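What follows is a short report on a single structure.
What follows is part of the complex, with its chains left where they were.
The chains carry the letters A and B, assigned in the order they are written, with residues numbered from 1 in each.
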Amino acid sequence: MSTSSPPETGGPTVSAQRVRALFATMCRIRAFEEAAERAAKEGLITGAAHLSIGQEATAAGVCGNLRTSDLITSTHRGHGHTIAKGASADAMMRELFGRAGGTSDGKGGSMHIADFSVGMLGANGIVAAGIPIAAGAAQAKRLLGEDAVVACFFGDGAVNRGPFLEGLNWARIYDLPVLFVCEDNRYAARTRTGAMTGGPGPAARAESLGVPAHPIDGNDVMAVDALAGQLVEEMRAGGGPQFIHAKTYRQKGHTVADPGTWRPAEEIAQFLEHDPMTIARQFLIDAGAGPADLDAIVADAQQEMADAYDSAAAAPWPDDGLAATDVQDIGGPA
Amino acid sequence: MSTVTYKEASCLALAEEMRRDPTVWTLGEDVGDGGVFGQYTGLRDEFGPDRVVSTPISEATIMGAAVGAAMVGTRPVVELRFADFALCAMDEMVNQAAKARYMFGGQTRVPVVIRQPIGMWRSSAAQHSQSLESWYVHTPGFVVLAPGTPADNHGLLKSAIRCDDPVIFMEHKDSWDVEGEIPDGGDKTVPIGKAKIIRPGEDLTIVTWSGAVQVALQAAEAAAGKGVSVEIVDLRSLWPWDKEAVFQSVEKTRRLVVLHEAVKVCGFGAEVAATVSETMGDRLATPVRRLGAPRIPIPYAPPLENLCRVRVADVMTTVEEMGV
């Protein structure tokens, strides 16, 4: 996805072919996380894992407009972004399992999933920490004379941390091509963010910092794709930072250990109906795609992730020696 | 006596103090829903949302607001979730909470308890596993507590809440489910600054605290099997720390190992070792030894994570090397 061509210009219409590719990415994310969920329940994933099931359209829609040379930063809930940016699901699954061949040799796990080779600068265990990192990466790319857009993902909980203000202000005053993407899934852990967020919300905050903000249905991959496409294009043409407020829903609990059933049942039901997979599928059906074709995409994704699961489960632990490598060049771990 | 878990012990202690003193309140992310580890379960139901305050993800302001609230006569118990997140509130902790009383010439006090669970726990990796107690011991103004048992978690949290100084209160995440007895009635506190001999012995002293207490106990058992009698001093309070208890023990055993989970380099073990060496160097049969984590961020994969832990075998090797 990360090397796909820019979206059609001139209007919100996107080609069915393009949506098909986005749908495929979403299916891969969903299947990856369903496999991860299973693995966690089976005790194969020992650390915390945060699933983005229900939020796949944002990852796919935004990253579908990025090149491999573009960059992203992510959050604790980063599997979707990482897959959409082009990382190997096999290596990612190994990382979640803490096994050899993981993206970070098993030293990071889900919360520190990263693939720098495709411009994925890392998930982060600290809420909002990716925001300044994204700004600095964009600034450095400009200094190096390299073109790159940076997409910066964070949640609705992150808008109450200081780095949100500092990082958006920073991107504005230095006029950096950072696409801020607030994935608003209504909750921060067990807390409704509405109750914790003063004023009109994330978009108004961005605007007050001089960053143009665009609210959108984050579960509609066609809409996300069209908007992200337009904003990325503007940024490539030299425009400054932009802000997407993507409204979505976390279908699962906060972590794999949380059933998430403490939320209102009607709310959950409502959003299960407004599932991004269903929306994209319906669009494709309406555009003439055959159900069998779409089922095949799903099945392929599931197969890929089942294989990743098996591969990870069969992989050895990382070599003990790795514990002490990559700490620093100068000054041993003693 | 009742048997409770380490986690329940802290919840009981907080509830008791909140009943006793209406100026005690607590704030932090999700505390109204019981807290991320369940250590606040039921408190909002009893005390309401104004005294059990769920907050935004705003560590700097959770801590900064607590400073202001403490200055004007309340006793906030701050929940920072993981000691690692405390780094997001470091200015408010160190430049404000710890210094305010002094730099304002005693005009105010900042009686705030800062709960920040430490330690390795289930592949939590580099950003959720740190033990930074030595930072706070180095910082003037702070009391630093690190209970290793349910009883101490109960009794020390109560003392912390009653203390007029800002208290860094470090529970160990791996201890939440450890069971133990606590006194009934809810009026018993554990004094700040007093260590506890949790196993008497003759040949060698292990000074330790927090999660490492369990390792020390196992090692002492193993050592006993080899005829070596180990005395274990659980410091519990790191600042002030009970020098007298340590000196007394070492006076008897003449051999000291300081054992902690934190990185060995510049860990609090260095302070204990340097102090004991300085004060009673000539009475030591052999130099003080320290055991702690290697100086590496904590890795995720279970076997790698385990390499950062001091294991019973490491203690045994050290004991042997000390020629007991």
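The rule is short, and it goes like this: contacts are C-beta pairs under 8 Å (C-beta built on N, C-alpha and C of every residue); 3 or more make two chains touch, one makes a residue touch a chain.
Please read these numbers as outputs of a predicted model, since none were measured by experiment.
For the complete assembly in this file, the formula in terms of the labelled chains is A x2, B x2.
One rule holds for everything that comes next: only the chains that are shown with their structure count from here on.
Centre-to-centre, using mean CA coordinates, subunit A is 37 Å away from subunit B. Across the interface of their complex, subunit A is touched by residues 29-30, 32-33, 36, 54-60, 84-85, 88, 122-128, 265, 294-297, 299-304, 307-308 of subunit B. Per the touch definition, subunit A reaches subunit B in the complex via residues 46-48, 95, 98-99, 102, 104, 106-109, 111-112, 124-128, 157-158, 160-162, 188-191, 193, 196-197, 262, 317-318, 320, 322-324, 327, 331-334.
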